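Here it is, the structure in full.
Every protein chain but one is kept in place in this view of the complex.
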Amino acid sequence: MQAGWVLLTLELLGVFAFALNGALTAMRDATLDLFGVLALGCVTALGGGVIRDVLLGEPVASLQVWWYLATATVGALAGFSGHRVFARMGRPLLVFDTAGLSLFCITGAQVALDAGLPAGQAILLGMITAVGGGTLRDAIVLKIPSILTGGLYAVPALVGAAIAVLGSEVGDVGLLPALLGAGACAALRAGGVLRGWHAPQARLDPPRNS
Amino acid sequence: MQAGWVLLTLELLGVFAFALNGALTAMRDATLDLFGVLALGCVTALGGGVIRDVLLGEPVASLQVWWYLATATVGALAGFSGHRVFARMGRPLLVFDTAGLSLFCITGAQVALDAGLPAGQAILLGMITAVGGGTLRDAIVLKIPSILTGGLYAVPALVGAAIAVLGSEVGDVGLLPALLGAGACAALRAGGVLRGWHAPQARLDPPRNS
Partner (left out) sequence: MQAGWVLLTLELLGVFAFALNGALTAMRDATLDLFGVLALGCVTALGGGVIRDVLLGEPVASLQVWWYLATATVGALAGFSGHRVFARMGRPLLVFDTAGLSLFCITGAQVALDAGLPAGQAILLGMITAVGGGTLRDAIVLKIPSILTGGLYAVPALVGAAIAVLGSEVGDVGLLPALLGAGACAALRAGGVLRGWHAPQARLDPPRNS
């Protein structure tokens, strides 16, 4: 029960962080008015969870209860009104994106486990939950999604979800695996961006047509 | 019962208007052949309802019965064959988009109420139904979606859905709230574009990376 509350808190923190990130993205990458900022903040914050619930065939959590939408709205409004403050942070978009990614990969995996999925699928769904909102955000503002470009995006989420899921199978160790998973995800993501870690690349020479 | 028929008629009118708009968009913003025009018309016309049904966990209406797809196809064909006629209207894209938006925000909200959702969620789902098709249309032809840019798009749909839902809770007033809601949505949307009404804006100075 107590773990349930902690996980809900972590999920709402993730919603808040992604809403802030989406709002700041809306103001930087496109010149949007207040409602556009709110809309992009809510899509970024709630999109991953909606995709997760639809894939699970479960009722969509953010339509069932009000606090998800309320938290996303507050987060987006905070981004809209406080963007000058956030601009003084180094890389505010990265900070909030990483926070949302790390929190959603573990909570998404837990929701999938609670819905009865086996470990492998729960890990995958944790990753999808984490990257879903940001992928919708990028598609809407017409950027190649973060998930496809440098700096590791999906891999940290996959690793975080795997640590959380596999760790919780070891025994009754409470929230430790979830927190370890979130920490690993954040570290990998930040390392990927700040240190330029990246996976091997390959490029086709452009054959003109086909 | 009679209200049911009126609402179905309004919904099919909305499908027709959005299909026309999608077809004209396909011919203006991208050079598409007949089948591309049909495809974009159908996605614009039926996308919002599909998203609504998937979020509600209900069977997708436009796969259950044939008249939605038939209406969308006829609307898109009308746009394809009559585009010279429509071009003589001032702003045909705006006219049909506003009609679809106004009709879908009230019918989408009503479908959500009929599915047992409380008022708040029904209003939200009415808005999502109204803006969903146009957002898919813009994503496909690679425009920043109307929902995010100037001239008020999501807000009129939200206001229209709210009037329809809250009005219908007042008492047995028949279709009056729905028609008032659709009218308010159309007025706000048209005012937003023609008069340049817009919400407050803010813009982040571009910090180079993050």
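Quick notes on this structure:
In this document, chain identifiers A and B correspond to the written order of the chains, with residue numbering beginning at 1 in each.
Simple rule for what comes next: a contact is a pair of C-beta atoms (placed from the backbone, for glycine too) under 8 Å apart; a residue touches a chain by one contact, two chains touch by 3 or more.
Source: prediction; values computed, not measured.
Screening A:L7, A:A45 or A:L152 against the full complex identifies A:L152 as the residue touching the chain left out.
Of the listed positions B:V6, B:L93 or B:L166, the one in contact with the omitted chain in the full complex is B:L93. Across the entire complex, the residue among A:L55, A:L77 or A:L166 in touch with the chain not shown is A:L55.
Touching residues on chain A toward the chain that is not drawn are 54-55, 57, 117, 120-121, 124-125, 135, 139, 142, 144-145, 147-150, 152, 154-155, 198-207, 209-210.
Although one chain is hidden here, its contacts on chain B can still be listed: residues 24, 26-28, 30-37, 39-40, 50, 54, 57, 59-60, 63-64, 66, 69, 80, 83, 87, 90-94, 139-142, 193.
Here, only the chains that are shown with their structure count from here on.
Chain A and chain B have Cα centroids lying 29 Å from one another.
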